[in-house]
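All protein chains but one are shown at their positions in the complex.
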Amino acid sequence: MAILIGRDTRLVVQGLTGREGSFHAKRNQEYGTDLVAGVTPGKGGSDVSGTPVFDTVERAVSETGANAALVFVPPRFAADAILEAHDAGIEVIIAVTEGVPALDMARAVAHVRGSGNGVYLIGPNCPGVISPGLANVGIIPGEICSEGPVGLVSRSGTLTYQIVHELTQKGVGQSTCVGIGGDPIPGSNFIDILTLFEDDQDTELVVVVGEIGGDAEERAAEWSKANMTKPIVAYVAGLTAPEGKRMGHAGAIVSGSKGTAKAKIEALEGAGIRVGRNPTEVAEIVAEIKG
Amino acid sequence: MAILIGRDTRLVVQGLTGREGSFHAKRNQEYGTDLVAGVTPGKGGSDVSGTPVFDTVERAVSETGANAALVFVPPRFAADAILEAHDAGIEVIIAVTEGVPALDMARAVAHVRGSGNGVYLIGPNCPGVISPGLANVGIIPGEICSEGPVGLVSRSGTLTYQIVHELTQKGVGQSTCVGIGGDPIPGSNFIDILTLFEDDQDTELVVVVGEIGGDAEERAAEWSKANMTKPIVAYVAGLTAPEGKRMGHAGAIVSGSKGTAKAKIEALEGAGIRVGRNPTEVAEIVAEIKG
Amino acid sequence: MDLFEYQGKELLRKFEVPVPEGRVATNPDEARAAAEGLGGKVVVKAQVQVGGRGKAGGIKLASNPDEASSAAEQILGMDIKGHVVKRVLIERAGIIESEYYLSFLLDRSERDVLGMMSAKGGIDIEEVAETDPDAIARVHIPPLLGISDFHARELVFGAGIDAAARKEAIAIIPPLYRAFVESDASLIEVNPLVLMDTGRVVALDAKVTLDDSADYRHPYFSELKSAHEVPEQERLAKEKGLNFIKLQGDVGIIGNGAGLVMSTLDVVKAAGGDSANFLDVGGGAGAELLSNALEIITSDKAVKAVLVNIFGGITRCDLVAEGIIDAFGRLDMKVPVVVRLDGTNAEQGRKMLADAPDELLIAEKTMLGAAEKAVALAHRGTD
Partner (left out) sequence: MDLFEYQGKELLRKFEVPVPEGRVATNPDEARAAAEGLGGKVVVKAQVQVGGRGKAGGIKLASNPDEASSAAEQILGMDIKGHVVKRVLIERAGIIESEYYLSFLLDRSERDVLGMMSAKGGIDIEEVAETDPDAIARVHIPPLLGISDFHARELVFGAGIDAAARKEAIAIIPPLYRAFVESDASLIEVNPLVLMDTGRVVALDAKVTLDDSADYRHPYFSELKSAHEVPEQERLAKEKGLNFIKLQGDVGIIGNGAGLVMSTLDVVKAAGGDSANFLDVGGGAGAELLSNALEIITSDKAVKAVLVNIFGGITRCDLVAEGIIDAFGRLDMKVPVVVRLDGTNAEQGRKMLADAPDELLIAEKTMLGAAEKAVALAHRGTD
């Protein structure tokens, strides 16, 4: 079954005619994803390697029955593309685009979540979602994944690959890997995805990959304690990271946390979640739990 | 049981310290409505004839458990007052204020309905809601009503009184009378209220009072045919009305109707609904159906 | 309030929606000067708030200032469906490649703003809606989100606008929506929106209706309104805060609430009469307002009887009675006034009327009875 994407996914790529869009769409298609359409305004009627291109997502949906969208447009057009996909009836929207203004996302996320029609928005600034053996939507390299019972949700793109890679090397396959992205306003957060994994019969254990900043890990820890029956293994990057850009004092107050890796690891361990000290250790703990 | 308001209603009046606000709040209270609070920014801590006044609705709710709000503030502050009531957790908001800009209401209604928490907004530019014998919130004269099994929903204030009056004179009482107001963007429309009446065990028959303009009557007729088991008797004012202000050609196109009384009466009768030619005839038909 | 074309275009220009360069003239000399200023061929267009001015001869092409002057002379003063032309708009003429339709309006049922666009422009959109409904693209704009670029694309691609006009057409839509929202409009209709031979896309006409309830936050609108002529009786009524529309019958009507007043017109008609007006005193009317309403109604010599039909809610019947008594005291009342009071403080009001007897002041208990009485009295007067 997996979550978010699978055999029933009919993918439309927004920005298919762009260089990166066509490259990754082709890779997704080669992986076995059912790529049904592309959208580029003004290029309706043309095609990219046989995939029809439409002027609007609305048209792509009505003509091809697309139900998932991959957003591959430049940052200043990303929020509009997400809204367009949502209003056209797309059920899962995955936005890879990096550098989308946070307030654009706050508005787009409020619209998508507020519409109450159960649409999932993943990203922006995320590597995408892969359900190994079923479908791959985004830029996660399919060859590092393998089919299996571990769900993975991560704020970091390349860290996701690293950990998936280590899991696969240890013979532990994945049900679905979800990169939720590291932007300030994510379309989906840890809790949204953990809820799906908890209900997914193909998932037995979940790996949560966090990083410094915000309090998403702390909230996920608290929520999991009350709501998750499946085991969680976590990793948090940034134990030795420079303080870098802070959001001022107010940032820390809101979250009720300093946003440090140490605080996050403490919160996760306090909720009974085992935390690996590096990606390799995470894979080892998972392998150990899986027996 | 009635709908919207009843014995469990705990009323806060926004604009209680104003002349009209205090006059009608007192009448509502005398009718038996549980008036628990007023709100006037800057007058928190004072009282109006023993009813405590708060600076914000939030405070009024937390201190008194208010669950219904009557909005009696000037038009330019009405949308803000409605939003405040909604965000403070009020469940039924009744806005009497006339002359609220339509786009203010479009935004407020979108927020209230979009929040998905089942809050009912009645009005603006409406006479309010009365559940005879239980509670009266707004400006409908309580003395013209009587307890009974007829629900009434109306776009017009004074027409409501006229018809309620005629019903009462014929010995037919009412479960709840709802004035939804005649503004372009109403918080609740006929269908919203008919849905409540259909589910209300105290209501056996519903009177729908419409008027020229828009297509709310036509939509209600169509919806009722498919969804209402209880009989409906209707009235539409404006058969001989001057064309007055029209919304241009586009207005008629949207609605798929000319918005005339004749078209509405035809739609209602087409849906098997009996339509009275004047308020007296409406009451006569209701009395006839009730036996 | 409905704006004149030139006012609508001024408003669009403020929001950077392209409109043709143009000037308003109220006489042939101004028209000549305007044409000179613009240079080249111009169009002279009657400014009236009614459709069909083209067919009526209210739009003329002029090749030079002299022709513009004589076109203005012909058009000014013209009566188009009862509207006398007081102003013409002189605009630079161009070569039109294609005509489209574009509008935003308040959608009462969906409680949002509806955008509509069609490649079939320049003709009555109702006709298009009936004969070829698929030729109209419709996009609902959520009030909280507002317009996003994809809405514009869905309109333009949905309507099948020519490729040559697409880019500019898409660019025009967001500012047009902002003009709608920021001006508190209930309708902005651009018909036609045109593609010129220069490749530019321009609003060639503009029909704008503004929401009177929002006047307070647009001080600029009072300027626009000053250009609108209102019949004396209506102007007076409006000044007094009364919602008044003149009709052709002989029974003067005063009521509270638009629904009740409309219903009153209906029952007067059913009783065999014809109403002389629609007059809604609104909610919470006081004595002075009622007295003024009676004064305005009875100033019309066509009125043979007056029907006052009040059902008090926020309006108090005692104040209504006070106003009627005041009017009888200060006016030289010549026609019978039939009064029906119910609702808030009705008994008190009825008693006040009973305590101030006048042979022209007739109290009735029911709405139907009062209507029949007023019609009978009006007819007696004319028999």
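Letters are used for the chains, namely A, B and C, taken in the order the chains are written, and counting of residues starts over at 1 for each.
Everything that follows uses one rule, which is that a residue touches a chain if its C-beta (ideal position, glycine included) is under 8 Å from a C-beta of that chain, and two chains touch if they have at least 3 such contacts.
Fair warning: this is a prediction, and the values are worked out from it, not measured in the lab.
Undergrad: Based on the whole assembly, the unshown chain contacts which displayed chains?
TA: In the entire complex, chains touched by the missing one are A, B, C.
Undergrad: In the full complex, which of A:Leu70, A:Ile139, A:Val208 or A:Ala221 touches the chain missing from this view?
TA: A:Ile139
Undergrad: Of the residues A:Ala237, A:Ile273 or A:Val286, which one touches the chain left out of the display?
TA: Result: among the candidates, A:Ala237 touches the missing chain.
Undergrad: Using the touch definition from the top, which of A:Gly6, A:Pro149 or A:Pro184 touches the missing chain?
TA: Selected residue, touching the omitted chain: A:Pro184.
Undergrad: Given the full complex, what residues of chain B touch the hidden partner chain?
TA: Missing-chain contacts on chain B: residues 41-42, 44, 55-59, 77, 79-81, 83-84, 87, 107, 111.
Undergrad: With the missing chain put back, which residues of chain A would touch it? List them for me.
TA: Residues 20, 24, 75-76, 96, 98-104, 106-107, 109-111, 113-114, 127, 139-141, 144, 154-162, 165, 182, 184-186, 189, 209, 211-216, 219, 235, 237-242, 244-245, 247-255, 277-280 of chain A touch the chain that is not shown.
Undergrad: In terms of residues, what is the contact footprint of the unshown chain on chain C?
TA: Residues of chain C in touch with the missing chain: 144-145.
Here is the rule we use: only the chains that are shown with their structure count from here on.
Undergrad: Starting from the Cα centroid of chain A, hunt down the chain whose centroid lies farthest away.
TA: Taking each chain's C-alpha mean as its centre, the farthest from chain A is C.
Undergrad: Return the chain label for which the distance between chain Cα mean and whole-protein Cα mean is smallest.
TA: Closest to the centre of all protein C-alpha atoms: chain B.
Undergrad: If you average the CA atoms of chain B and of chain C, how far apart do the two points sit, in angstrom?
TA: A distance of 27 Å separates the two centres.
Undergrad: Hey, how far is the Cα centre of chain A from the one of chain B, in Å?
TA: Computed value for the inter-centroid distance: 46 Å.
Undergrad: List the centre-to-centre spacing of chain A and chain C in whole Å, with centres computed as mean CA coordinates.
TA: From the centre of chain A to the centre of chain C is 53 Å.
Undergrad: Touching two or more other chains, which residues of chain A qualify?
TA: Residues of chain A never touch two or more of the other chains.
Undergrad: What positions in chain C touch 2 or more of the other chains?
TA: Residues 142, 144 of chain C touch two or more partner chains.
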